[in-house]
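Heads up, one of the protein chains got dropped from this complex, but the rest are sitting where they should.
Chains here go by letter, A, B, C, D and E, matching the order in which they are written, and residues are numbered from 1 within each.
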Amino acid sequence: MKTNDIILQTVAKVASLVIILFSIYIFFGGHYSPGGGFVGGLLASGAIVLLLLAYDLKTVANMLPVDYKLVVAAGLLISSATVSGALFFDAPLMTHAYQYFELPLLGHTSLHTAVLFDLGVYLVVIGITMTIIQTIGESE
Amino acid sequence: MNNLVFLPVLLPLLTGIILIFFSKYIKIQRFLSLVSSSLGIILSCLLIGKVHDQGILALQVGSWEAPFGISIVADMLSSLLVLTTNIIGFAVLIYSFYSIGTGREKFYYYSFVQFLLVGVNGAFLTGDIFNLFVFFEVMLMSSYVLLVLGGTKAQLRESLKYILVNVISSALFVISVAYLYSVVGTLNMADISRRIAESGQPGIITVIAVSFLIVFGLKGAIFPLFYWLPGSYYAPPIPVIALFGALLTKVGVYAILRTFTLLFYHDQQYTHELLGILAIFTIIVGTIGAVGYWDIKKIIIYNIVIAVGMITFGISLMNEQGLSGAIYYTIHDMIIKAALFLLVGIMAMITGTSDLRKMGGLIQAYPYAAWTFFIAAISLAGIPPFSGFAGKLLLLEGAVEGEAYVGFAVILISSLLMLYSVMKIFINGFWGKPRAYKDADLVPVSRLAVPAALLVIVSIALGLGTEAIYPYISQAMEPLIDPAIYINAVLKE
Amino acid sequence: MAEIFKFIAGCLILIGAFLSLVSAFGIIRLPDVYTRNHAASKSSTLGIMSILIGTFIYFFLEHGHFNSRILLGVVFIFITAPVAGHIISRAAYNTGVKLWDKSVLDDLKQAHDRIPSEQKDQ
Amino acid sequence: MFATVLKISLVCVSISMLGLIYRMIKGPSVADRVVALDAIGINLIAIIALVSMILDTSAFLEAILLLGILSFIGTVAFSKFIEKGEVIENGRDL
Amino acid sequence: MEIVMAVVIGILFMSATYLMLSKSILRIIIGTGLLSHGAHLLILTMGGLKRGSVPLLGESAGPYVDPLPQALILTAIVISFGVTSLFLVVAYRTYQELGTDNMDKLRGKESNE
Partner (left out) sequence: MEFREVEYMSSLHWAILSPFFIACFIPLVYKQFHRVHTGWFVLFLPIVLFIYFTGFIHEVGDGRHLSASLGWIPSLGINFDVYADGLSLLFSLLITGIGALVILYSIYYLDKDKEKLHTFYVYLLLFMGSMLGLVLSDNLIVLYMFWEFTSLSSFLLIGYWYHRERSRYGAQKSLLITVLGGLSMLGGFVLLSFMGDTYSIRELMGQTGELATDPLFTASLLLILLGAFTKSAQFPFHIWLPDAMEAPTPVSAYLHSATMVKAGIYLVARLSPVFAESSLWFWLIASAGILTLVWGSYSAVKQTDLKAILAYSTISQLGMIMSLLGAGAAALHYESMDKNIYMAATVAAVFHLINHATFKGSLFMAAGIVDHETGTRDIRKLGGLMNFMPITFTITIIGAFSMAGLPPFNGFLSKEMFFTSMVRVTEMEIFNMETWGVLFPVLAWVGSIFTFVYSMIIVLKTFTGKFKPEKLEKKPHEAPLGMLIPPVILASLVIIFGFFPNLLASTVIEPAVAAIQPGLSQKQFQIHISHWHGFTIELYMTLGVILLGSLLYITWDKWKCVYHIIPGRLSLNRMYDALLAGMERGSIGVTKLFMTGYIRTYLVYIFLFFIVSLGITLWREDAFAFDVGNTAPVRLYEVIISVIIATSAIVILFAKSRLTSIIILGAIGYMVSLFFVLFRAPDLALTQLVIETISVALFLLCFYHLPKLSSRKEERVAFRLNNALISIGVGVIVALIALSSHSNKLFESISNYYIENAYEEAGGKNIVNVILVDFRGLDTMFEITVLGIAALGIFALIKLRLARGTLKDENE
């Protein structure tokens, strides 16, 4: 049945933007407040799912031409590289390093390799969710 | 600080990830996995050398001191098993080149194999009970995918059952860890061991021990819990069966070995007795299955069950001979099972069936495969000087020492029936009237037989060179008898 | 000052809770899906918004931090809740969920009737 | 005083939750269930807001927005499921 | 509270078991879902439900609840999510290939001796 989805589509666009912003916020805040790469990633993929719901697979694929399997791989690579990075510093694997910096706008912040690790998680989660949803969606 | 300890896990992980990027380029995938596998063997040899020189190596991941962070611990047992795993991975990989088909290759087959190795190696090396769960899951997830990859009817049907059973066992694993955490308040196995020893293993710990036994027993396929195995291992293509048969159940058995020697060894009257009884039943039931079938895959699959019983029996003895027998037998069985599956796979590919009654006379056209199988078969049955013997002998000696005469008799009888079951394959498949098989010419038998022959050579070397590896085995056995060695190495007191 | 705001917050929260109770009551008692949806989306939305604003005030007073997430949440709910209600009703109607037998008007039915039947089947 | 208000509210919301669950289980149509589910999502937000005030922590405030998002996505998905039988369309024939 | 939780967990495990013993694939998968819920709640309970504050430093000074079980649960949740989704897809494909969701019709061919 043909339906008119303009209301939904308009709202979805706005909402997706809000969700993605929120996900990035939650991802960076992970070390200090609840959240982190995992929830952040899930939320980001939630935004994409919302778009999928409002539009359809092909349209969204045109909007975001990404191979999500490679996103998974890239995320895994980043995380495992962070884990193995310690090899080059002669420290036990997975040893994180961090430093506090005074950055403009953000104020007193720490740059932490754990964030890099978490970035891997973030990407993996987006990749996974989207791979699953996309493949199942396509197969129907 | 021994990052080497973790490299056997990290290497396949990185390889697996990188292979995802090359999913369309099969040649590159093959090359990379081969390189990584060879490197893996070298690394694990290095690891064994280092453990041999310096004793147990422990890596405190993330520089967090022992009971708080995750410890990766390489004692000799783990290192030996890691080496064996890598050798098997290498052989199966070569076999896969010629048999798995481009379809699966393009859909990340090699990545999944690498991830499976990650899980298996990780499970052998970790010193943290929850991390063990995570590695189990890595291994299981890869195994689910490998089992179902290709999506044929039989694969789907059996995967459902396989996944279901393992989901249950994972849930039980989680709750067992939860119970244990509630009682002892820590997750590091060395620390757990120390705390249990301090408390003298009260009744509740014994209960938890039994629930761990159920969890690992489900994975390792011991007596009342193995029923899922024959069906599930029947469905996937041969290289996958070889990996499963050689590695997966052994990880379960390893976990039993580790937990019942390191953690729950204070109430042997009950726990190890129970283990022994289950082990004997496992052998019996496996033997019953193995002698009845006329399907080559089924026969070997039931032989896995027998081997699991043998090893757990060794564990239940808890004396030096029994434990070293169990270790030796595990290594032997991993190698020889992989070889047998690969060979049986060649037979099935040539004849297009796995029903023995529909084959015959293969020795005429494929003498090398036939003799490789013959040696593998007698090695399985434990005829000296091949690798099966030393393990069996040690188990027998351990049984006498532990006055477990029933087990003694069962091992002997089951050895005979094991030989009967595999010789049945030889007599009816390789001997007998040669028949014409369509498609037989398409099978690159000589290439496929190479990895199998490689494994058989390893097995022979293992048998003839028992003396050379015996120091390693006994070094592997020491911490099992005296957990203090392990604990001190991890907690550095 | 703080006490007043706290009182306001308390009131808002109480009103919100009451509204959600009412809406739940409506969802249970009303006769068909459309009326229930009405109850859900109207009072429930209002209820939650007042609770959230109450919460916002509370945290602003107690801890002094300006919690953007709650406000964002309020805005988000404000945007999406009507759309959600709309979509549910439409779905219900299009799958042929019966109206309450005492309903008096069905505009959409008339609109639909004008469309040739084969288009409808798609 | 304020704590009592919170507790009363929580009990109210909990009761309404029970009612919604009754509706969700009872049906009768799928759309009814979805309506109930949507309302449950909203109620959950309320509960979390109340609880975080009771526990006096802002740790759960992320959950509020999150729930709002999820509840919306969920409702949309359910509605599409009911209406079209598939949640995500492969490509729309325009 | 732990006693109540133990009962709830027991009921969850009971329902899960019952569902997994039934014939329909969907019910079985739902059973596994319940099973993992039960397991996660069990970890939480085993960590102790003592009152303390949220394990966020700086929020309040008081004693915190045990953060370790929470981390474990998080890992367990994620893993069981992965497994469940794969399980679902396998079930879905099985239905496509074999045309049934009745486990009894998916009987393995144990009989080929």
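Going forward, contacts are C-beta pairs under 8 Å (C-beta built on N, C-alpha and C of every residue); 3 or more make two chains touch, one makes a residue touch a chain.
The model shown is predicted, which means the values in this text are computed figures rather than measured ones.
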Tell me the shown chains the invisible chain touches, ordered by label.
A, B, D, E
With the missing chain put back, one of B:383, B:457 or B:481 would touch it. Which one?
B:383
For chain E, residues touching the missing partner are 1-27, 29-30, 33-34, 37-38, 40-42, 44-58, 64-68, 70-75, 77-79, 81-86, 88-93, 95-96, 101-104, 106-111, 113
Provide the residue numbers of chain A that touch the chain removed from this figure.
26, 30-39, 42-43, 46, 49, 68-69, 72-73, 75-76, 79-80, 83, 94, 96, 98, 100, 110, 112, 114, 117-118, 120-121, 124-125, 127-129, 131-133, 135-140
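In this section, only the chains that are shown with their structure count from here on.
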Taking each chain's centre as the mean of its CA atoms, the one lying farthest from the centre of chain E is chain C
By Cα-centroid distance to the whole-protein Cα centroid, the innermost chain is E
Select, from A-B and A-E, the pair of chains that is joined by more C-beta pairs in contact.
A-B
Length of the line joining the C-alpha centres of chain A and chain D, rounded to whole Å
24
Chain D-chain E separation of Cα centroids, rounded to whole Å:
22
With centres defined as the mean C-alpha position, give me the chain A-chain C separation in Å.
30
Residue numbers in chain B touching 2 or more other chains?
none
Residues of chain C that touch at least two other chains are 69, 72, 76, 80, 83, 87, 90, 94
For chain D, which residues count as touching chain A in their complex?
59-60, 62-63, 65-66, 69-70, 72-73, 76-77, 80, 83-84, 86-92
Taking the touch rule as given, give the residues of chain E at its contact with chain A in the complex, in rising order.
56, 74, 78, 82, 85, 89, 92
Taking the complex as given, what residues does chain A use to touch chain B?
69-70, 72-73, 76-77, 80, 83-84, 86-87, 90-96
